[in-house]
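Right, chain A next:
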Amino acid sequence: MEKEILTLVTFFPLVGVVLLTILPRDRHDSIKGFALIISFVTFLFSTWLYYMFDPLGNGMQMEVNIPWITSLGISYHMGVDGISLLLIMLTTILTFLSILASWNSIKTGVKGYYISMLLLETGMIGVFCALDLFMFYVFWEVMLVPMYFIIGLWGGPRKIYAAIKFVLFTMFGSLLMLVGIIYILFEYQKYSGVFSFDMLKIIGELPLSYQAQLWLFGAFALAFAIKVPLFPFHTWLPDAHVQAPTAGSVILAGVLLKMGTYGFIRICLPLFPDATITYLPYICILSLIAIIYGALVAMVQRDVKSLVAFSSVSHMGFVMLGMFALNTQGIQGSIIQMINHGISTGGLFLLVGMLYERRHTRLIEDFGGIARVMPAYAAFFMIITLSSIGLPFTNGFVGEFLILLGAFHKNNVYGIIGATGVVFAACYMLWMYQRVFFGKVTNDENKKLLDLSWREKVILVPLVLLVFWIGVYPKPLFEILKPSVNLVVEQMERAEAVRLDDDYRVEEKLTTVEVGNNELSFDTEEQSDE
Partner candidate 1 sequence: MSDYLFLIPLFPLIGFITNGLLIGRLPKPVISFVGCSTVFLSFALSVMVFFELKAMPAGLRVIEQVLFTWIPSGSFHVNIGLLLDPLSAVMILVVSGVGFLIHVYSVGYMHNDPGYGRYFTYLNLFTFAMLTLVLADNFLLMFVGWEGVGLCSYLLIGFWFEKKSASDAGKKAFIVNRIGDFGFLLGMFLVFWTVGSLDFLTVSEKAPEVFTYGGALITTTCILLFVGAVGKSAQIPLYVWLPDAMEGPTPVSALIHAATMVTAGVYMVARTNALFILTPDALLVVAIIGVVTAFFAATIGLAQNDIKRVLAYSTVSQLGYMFLACGVASFAAGIFHLMTHAFFKALLFLGAGSVIHAMSDEQDMRNMGGLKKYLPITFSTMFIATLAIAGIPPLSGFFSKDEILWKSFSSDFGHPLFWILGFVTAGLTAFYMFRLVFMTFYGKERMDDKTRTHIHESPKTMTIPLIILAVFSVIGGFVGIPHIFGVTNQFEHWLEPVMATSAGAAESHVLAAGGGDTGMEWTLMLLSVVLVAVSIYFAHLLYKKRTELATSLRERFSGLHRTLLNKYYVDEFYGAVVVRPVVYLSLFLWKVFDVVVIDGFLNGLASRYHEVSEFLRFGQTGRVRTYATVFIFGVVLVVAYMLMD
Partner candidate 2 sequence: MITLSAYVIVAIVLFGIGTIGVLISRNLIILFMSVELMLNAANLTLIAFSRAMNVLDGHVFVFLVLTIAAAEAAVGLAMVITLFRNRETINIDRYDLLKW
């Protein structure tokens, strides 16, 4: 059973898809019920995975490696390490919660919607498990289709524009990634004589020339940077978020954006270490721009959802900054921050969705004084807001602090500029909070709003518990992450050492020449003495 657990977690939602296709399309309650149960069972499987995972074990665990298309070296190779484990947990939790959150908001095409959600879940978990580049690519693209439908069919007024923009951006990036994958395939064949897409083998064995690394890093990084999204590839995000239905936004922000950062840490860093060192300053600068740019633009948004979307840009900037600090603190912080961002931004989107269901507007100016009418809602919103701005003892702080600590060590300037993001975060979130929740209720329609229902509280309570758990006692997470992160850090340190070594060798040559000259002059002096 231990071997099959990954397959089970990944494909169990697909079983649900099959079941749902059999159900008649007008039996909404049973469709919703089924989808909910399936996603919950998937979540249970993932917790089981969590318990079976050995935090002390090095490398990949629960590995499955079955040859699939042998002539091309494609195999069904799955496995998890600490990084992917946490992201899988996040995925299963968020999918469950967002299916629960869609209960009343999706009224048309119910069957197709839940099928899309479950298909999406399989795609997402697959990406995090895949250890074969081909599988990785397949899952990566599989995800795109249901998300396209979720935005394009159940979205807001400009859903078609948003859906197409989302798909075109992502496709553009992933095609370059495909080219990169194929190039690697042939390089590996040249090197070892056989085709293989196996990530671990390629990372472990394939020596890539510096020039090739530069190009390949560019191809992969573009795909991932669009997904993150890194400034200036972020413009699809606000549109997609604003137009998507609540659950779509939650999954999009909570999990899909993590694919980009996950790709960086799983593929770009270990596969192209030398290129990473070269690109590092540029990526850090883009991340810093993203942090500040996202925060500033978020500040002046009129729509709560697009405010949260831009805040995502800022937060993901933090994640990228930490990762490219290339030290333990930075990378661990960045992974923790991926989880945090999923929880807090996911939570914010859920909350905004709840308000939208009641009022059918998200414009900040339509609200005001909500804290008086919906106190429980305001309290939950406050907690998630605080987690989003990184208040200590909430999850956001642990991640942000480590990221900044790491970045500061890499380069003081990165740390200093990054830390201004902390100030801006407080500005835009609190300003929004003030305008929505404080003041007097001026709009009559807001006077009769109902506070949270039981279902909504059930959705929010786990998120709040996670917020405080990660904020107060994150030690288990760090233990899980330790071996995998150490591996990356060691590799990066080696690459940096080689780089320094090269520089040093050049210097050494120069100094030996100088020494030679000195010796020469010394000789001449001696001669003159004689």
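Inclusion criterion for the candidates: all candidates are chains of the complex that A comes from, given by their letters.
The definition used in the following text is that a contact is a pair of C-beta atoms (placed from the backbone, for glycine too) under 8 Å apart; a residue touches a chain by one contact, two chains touch by 3 or more; residues count from 1.
Keep in mind that this is a model prediction, so the values were computed, not measured.
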item: Candidate from this complex that touches chain A, chosen among 1 or 2; value: 1
item: Touch list for chain A against partner candidate 1, complex; value: 232, 235, 238, 293, 296-297, 299-301, 327-329, 332-333, 369, 371-372, 375, 386, 391-393, 397-398, 401-402, 404-405, 408-409, 415-416, 419-420, 422-423, 426-427, 430-431, 434, 437-440, 472-475, 478-479, 489
